[in-house]
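Apart from one protein chain that is not included, each protein chain of the complex appears where it belongs.
Chains: A, B and C, in written order; residue numbering restarts at 1 for each.
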Amino acid sequence: MALLDGFPLLSALVWLPLLGAIVLYAIPGGDSPEGQLRSRGLALGFTVMTLILSLLALSRFSSNQPGYQLVESFRWIEALGVRYELGIDGVSLALILLTTILMPLIVLSSHSIHESVRGYLACMLVLETAMLGTLVALDLFLFYLFWEFMLAPMYLIIGIWGGKRRVYASMKFVLYTAVGSVLMFVAILYTSWMAYDQAGVQLPSFLLGDLLHARFTLQEQIWLFAAFALAMCIKIPLFPLHTWLPDAHVEAPTGGSVVLAGVLLKMGLYGLFRFGYPLFPDGAAVFAPYLAALAVIGIIYGACIAWVQLDIKKLVAYSSVSHLGYCVLGLVAGTSLSVTGSTVQMINHGISTGALFLLVGVLYDRTHTRLIADYGGIAAKVPVFATLFLLFTLSSIALPLTNGFVGEFMILSGSYETYPMLTFFALAGVVLGAVYMLTLYMKTMYGEVNPAREGLTDIRLIEAVTLAPLLILVFWLGLFPQPLVDLIEPSVVRSLQITKERSHVLRESELTREALIPEDMAPRGVLMQKQSEYPSRPMSL
Amino acid sequence: MDTRQVITSLDPALIPLAPLVGAAAAYGLGRKNRVFSGVIATFAAIVAFALTLKGVFDLAPSAIKEAHLWRWFGVGQVAFDMTLRLDRLSSVMCLVITGIGSLIHLYSTAYMADDEGMPRFFAYLNLFLFSMLVLVLGGNLLVLFIGWEGVGLCSYLLIGFWFRNLNYCGAGRKAFVVNRIGDAGVLMGIFLLLKHFGTVDFLLLNDRLGEAAALFDPKLAAVCTLIGFCLFIGATGKSAQLPLFVWLPDAMAGPTPVSALIHAATMVTAGVYLFARAHFVFDSAGAELGLIVVVVAALTAFISATIAVAQNDIKKVLAYSTVSQLGFMFLAAGAGAYWVALFHVITHAFFKACLFLGAGSVIHGCHHEQDMRQMGGLRRLMPVTFITYFISTLAIAGIYPFSGFHSKHAILASLGQSPNSLIVASAPIIVLIASVTAGLTAFYMTRSLVLTFFGSYRGHAHPHESPWKMTVPLIVLAVLAVIGGIGLEHSLPHYLEAVLPRAHAHESLAPIDSLGASWIGVLGVLIGVFLYGPLASVPPAIAKAIPLLLRLLQGKYFIDEVYQTLIVRPLEGVSRVLWRGVDQGVIDGTVNGTAEVVEVSGELVRTMQTGDVRHYALYLFGAIATMVAVYLVW
Amino acid sequence: MERIHTILAIAAITFAIGAVGVIVRRNVIVVFMCIELMLNAVNLSFVAFSQSVGNLTGQVAVFFVMVVAAAEAAVGLAIFIALFRTARSVESTSATELRL
Partner (left out) sequence: MSVTIAILSVCMLISAVSVVAARSPIVSALALVGNLITVAAFYAAMNAHFLAAVQILVYAGAIVVLVLFVLMLLNVKGEAGKKSDFILRVGAAIIAGFFLLTVVPIWDGWLGLSNLSAPEGTVRAIGKLVYTDYVYCFEVASILILIAVVGAVTLGRRARIPNIASE
């Protein structure tokens, strides 16, 4: 790998899709049939190359080496102290792999898009650049830039190639996210200013490394974390801020839904994990119980509403709200087991919900309707589709041996130590999960064949090829999740460590004589009390 | 107990592998040739049975064959491995599962012969065997949980096998959801174990609990009671005990071999196996837990027995009888006599499977007619089915030479000698209820026997005896039902001595005394024969006399309706309100509301732009004037 | 009463009257004249202040104001003629195409 040492792998990874988008437009040919085919081929080529690059990054990444790896750092805007700083650790690499795996499948699934295919694929490639950029950015300013940059292509994808109410849905999506992230931007500026002010260096800096040395009073931390949390919780989406998701999903084209559910929702959690908790540990500790409570409400609320939905895509969208409630609970609970579980569940949710949306897309291409009432008993007509749909449903309701179970179990067992009562209610979500998914499956697949669905054709080769990798991943991560866990766990443990140390530092600087939770691990006697590894305020639920 | 030798060997891994491969082969190759899938599946089941025999053959009393497959997942000190262990306890269960499984597979090749979904059926059946074996062979509670949910899934798929009919699928979904509620209990138990003991591996748990007991840790009893209670909830879900038994009668929607295998012999006994496997938790738990288990078990047995009396569908009768017999098993398990519970599991597997297959044969003969009122007089038309059904009825009634008597007698005896003081104190009442239930069992089984096989044929089909593939399993099971009791009465406790606590045989009664002891069963049979034989006019008279009671029993105490109105309807209503009201109304309302506010205010400002220069002059000078005024006033 | 105060008061009043005229009158040319009126009021106060302050910058300012007024008059009247040619009237109410 010597020849690759000098090669800026991460920058290549981030900017390759953008190059693809430009190339797509550079070559004339537009929307003629062979033009469309060529642009699909090109897009597929670029996404696969990005996948190869990410696998290359995986091969050069050693999980037990501390700190960020494959770091690239250049001066960018001197005056503002903004540096073009990229770097990855286990968590971001896992999400990068999820993105680069999903994107080729999305390009493959774009055969149902017929008008201005080139524009659609270009948007997807630009979106991929934005997503990868967000995941690798270590400079808060650069992170925010990519974070906002994600909105534009997604707006176009929903706005142009969407369904009937697409304008409303895309406008709502953009405004919802923008409101949150604007506040976050204010918080970023304030943080970097405070760091600059305290550090006394001549140039301000947005680097995460530098900002971690800044000291904030508890009051500041609460406000700053609130701003960060708002932006992230809208993206996740957490319970009260989730109403943009069903509309965005229903109106988005198949590929749009897959990338939205598969990757975009995880950015919120990633942001909280990477920036929210380390920078403002005590602020986070104050909010932790409320976020956990909202997460559990979201789980049950999402599940209940999914149960009475009439539109399949809306049902799956609300199920995403419910699933991501688990991830938030895991992240907020703060034990290394639950946070690792939360990250693993992010990957699993990306795979299973991505696949479910692809399946709904398959149905939509044939019948152009998403209402459950329009279907019924099609298992007889499309057996292969029914089997695939069943397998992904099982992954979605976290059946053991599928990937869903691993993540969910780690989250629930991890968060049981910090929030016992909330985990009990989250368990109810597990039962409700089975209720609404099986109801969906029963209403669409079983019963007498719906007369309107007589001529339904089974899965074609291209659709099968799109779903095959996801199916393999479902069972591979279900049976052998340890490689993924080993990739993620060291970074999680290190991040928890940083958060705890910083919380001590801030507390000393506040000189408040708060009684510290006894940090020494109780001797492993019978009753092993293990409190959350995040610094927790006495009022945990 | 602690002189166990752990031998690493591949046997435990091979046993479940056979049905897994069988399932894949049956589905894959079966699509071309339907019958072929039946053959492969049965062969796979037999291979599994042979492997179990081989595994059990050289298994020393306290030996454990362990197959540590791979590290499943683990973070920090908490780690879960895929380990399968074959010890004496799981070997007994494996033998039952694979043995009866093979017979039922053979039976199904004939029963499902004319169904075009055969490959799918046999694939699911083999998948079920795989999951059940994983459950039984699981080395830790998590691998057990894999099997636990796996069998739930297979029972869902098999109940809703004829998916054309929506209420069959509804029954399947109900089964899965109710099981899921139970599984939530098991999950809770796992979390508690993880929190307090840091592991879910049975051997490690056994040691750590031993340590804790040695230290007389005060909180141990409380913690174990809580964990035990959670696991008991899981058991009630899976083994259809009182609160969560509603799914089993509906599960009769599945094909009869499924009911025989899953809802009689194997899956429903998973709860009892969990008690036996995790006996160290229940032993060190408080006495109240044992009492709760026994009381719930007794109530379940009694209530389901009373319902069974009034059922007209032959499979419903057998279903409620299963729930009742499960109650008996939990009586023994609650009282701490785990080997007795297992003894009843085995004998029950024999005669209940035989009864179900007999019912299946009758249904198959009468072209899918399940209502006993449309049958009758089949003893001449289906002699083999009649004889085997008759033997099994005597066995379940608990009459001396047959297996049912020995296990039931052992259960009643174990209640008295239970280490749990509370149970011993309440033993008289519990034994009374159990005996009454035993009488009722004898009565309703005889009723079903008489209605189906005696009198004249009331149906309009022309029944015929089932082919040899169906009658051979019946005969084998009937033989086992006869010799099972005597055979296992002493050999089973001896076999399980090393694995289960208090596994020692009761002193067996002399033949005459045991005949005397089974007077309840005989009485029940006699009443049944007379009531539905010569005095056939009496039951309708009774029915007219107390119509309310009959309607209550036939309506299954309206438990389903109660659950529906108390839980399902309100939940659905709340969800609808949540969706329309909160989600669209409140949250979307505020979001769209702010949009409207902006729009309205925009409209307001627009009216100011009149186009007439003078208005602009007005606003201009107005602003200047106010500035001047403010400046002056300030 | 200081002489300067009366002059300033008069200038203020004239300014107010000019403002009223600009707002009330519809005829564009009269509005123009009122603007001239206001400018004069301002010039007057300029001179008054330069008188009281003691140097001549006030008066130079007035000089420049006049230059501006002249330029304004030229352009203004040209506009009014163009307006008249298109809208056939000099009423400000007849030229409201720019309404939203």
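Criterion: a residue touches a chain if its C-beta (ideal position, glycine included) is under 8 Å from a C-beta of that chain, and two chains touch if they have at least 3 such contacts.
Here the structure is a predicted model, which is why all the values come from computation and not from measurement.
Visitor: According to the contact rule at the top, which chains on display are touched by the left-out chain?
Guide: Displayed chains contacted by the hidden chain, ordered by label: B, C.
Visitor: Check each of B:Thr8, B:Gln609 or B:Thr626 against the chain that is not shown and name the one that touches it.
Guide: B:Thr626
Visitor: If the hidden chain were put back, which residues of subunit C would touch it?
Guide: Interface with the chain not displayed, on the subunit C side: 1-10, 12-21, 23-27, 29-30, 32-34, 36-37, 40, 43-44, 47-57, 59-60, 62-64, 66-75, 77-82, 84-88, 90.
Visitor: Determine and list the subunit B residues touching the chain excluded from the picture.
Guide: These residues of subunit B touch the chain that is not shown: 614-615, 618, 621-622, 625-626, 628-629, 632.
As a working rule, only the chains that are shown with their structure count from here on.
Visitor: Which label fits the chain touch graph of this model best, line, ring, star, complete or other?
Guide: line
Visitor: Round to the nearest whole Å and give the separation of the Cα centres of subunit A and subunit B.
Guide: The computed centroid separation for subunit A versus subunit B comes out at 38 Å.
Visitor: When the C-alpha atoms of subunit B and subunit C are each averaged to a single point, how far apart are the two points in Å?
Guide: Distance between chain centres, rounded to whole Å: 97 Å.
Visitor: What positions in subunit B touch 2 or more of the other chains?
Guide: none
Visitor: Inside the complex, what are the residues of subunit B that reach subunit C?
Guide: 606, 609-614, 617-618, 621, 625
Visitor: Quick one: in the complex, what on subunit C touches subunit B?
Guide: Per the touch definition, subunit C meets subunit B at residues 19, 22-24, 26, 28, 31, 92-93, 95-100.
Visitor: Residue numbers of subunit A touching subunit B in their complex, please.
Guide: Within the complex, subunit A touches subunit B at residues 172, 176, 240, 242-243, 301, 304-305, 307-309, 336-337, 340-341, 377, 379-380, 394, 399-401, 405-406, 409-410, 412-414, 416-417, 423-424, 427-428, 430-431, 434-435, 438-439, 442, 445-448, 479-482, 485, 489, 493, 524-528, 530.
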